[in-house]
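See structure below.
Note that one protein chain of the assembly has been removed; the remaining protein chains are unaltered in position.
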Amino acid sequence: MNIRIASALVLALIAIAFICAALDLPPAGDHQAPAAQHVSPRYIEMAYQETATRNMVCAVLADYRSFDTLGEILVIVIAGIAIVYIVGISRPADEI
Amino acid sequence: MEFVQIALLLVQMVCAVLALTSRDLMVAVILFAAFSFCSALLFAMMGAVDVGFTEAIIGTATTLFYVAVIYRVERRSSA
Partner (left out) sequence: MRKSFGSIILNVAFRHLTPFLMLYGVYVLVHGHYGPGGGFQAGALLGLAVVLVQMVQGTRAEWRIGVSGGIILACLGALIYLAIGLAPFIWGGNFLDYGVLPIAATPAEARALGILGIETGVTMGVMGVIIVMFDLLTRDNGEREE
């Protein structure tokens, strides 16, 4: 019973910390927020002239941040190969 | 709009708690699918349509995988 009370206390503290952090966030869609002032205006102004792509999300994902997407797809492929090694080889087909 | 978002968040909380406490794994998987669909709707409401689309498709795919796994293991969890 002690461990339940202690874990409930810890969870309540974490919840209070997260609520305090979330109350200080800027509202959704605020273009004055610090995160929206560094490189976002250049993407919004120049994305169609530079990439001829109307969907700005696609242009940022596949052109400006293309190296990031390369890392993502390599992670996915390596995860697939790891699944083959873990599930496919350690258990032969006649057990499980 | 605010009211719909708050209602969706409440549905998400109820789904999460019920999925954690249910003994039947199939019920937990279906509640998890409801959770993921609610979060896809929330993403689409906030203007991130790409993220919402991805969330909807990946929620469907993970539900399919969980159901495929449940057919191989015990459906009822012991604890």
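Going in written order, the chains are labelled A and B, and every chain counts its residues from 1.
Quick note on the criterion: a contact is a pair of C-beta atoms (placed from the backbone, for glycine too) under 8 Å apart; a residue touches a chain by one contact, two chains touch by 3 or more.
What you see is a predicted model; the values in this text were computed from it and never measured.
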Which residue of A:R4, A:H38 or A:R54 touches the chain not shown here: A:R54
Residue numbers in subunit A that touch the chain omitted from display: 49-55, 57-59, 61-63, 66-67, 69-70, 73-74, 76-77, 79-81, 83-84, 87-88, 93-96
Sites on subunit B contacted by the missing partner chain, in the whole complex: 49-50, 52-54, 57-58, 60-61, 64-65, 68-69, 71-72
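As a convention for this text, only the chains that are shown with their structure count from here on.
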Touch list for subunit B against partner subunit A, complex: 46-47, 50
Interfacial residue positions of subunit A with respect to subunit B in the complex: 28-29, 57
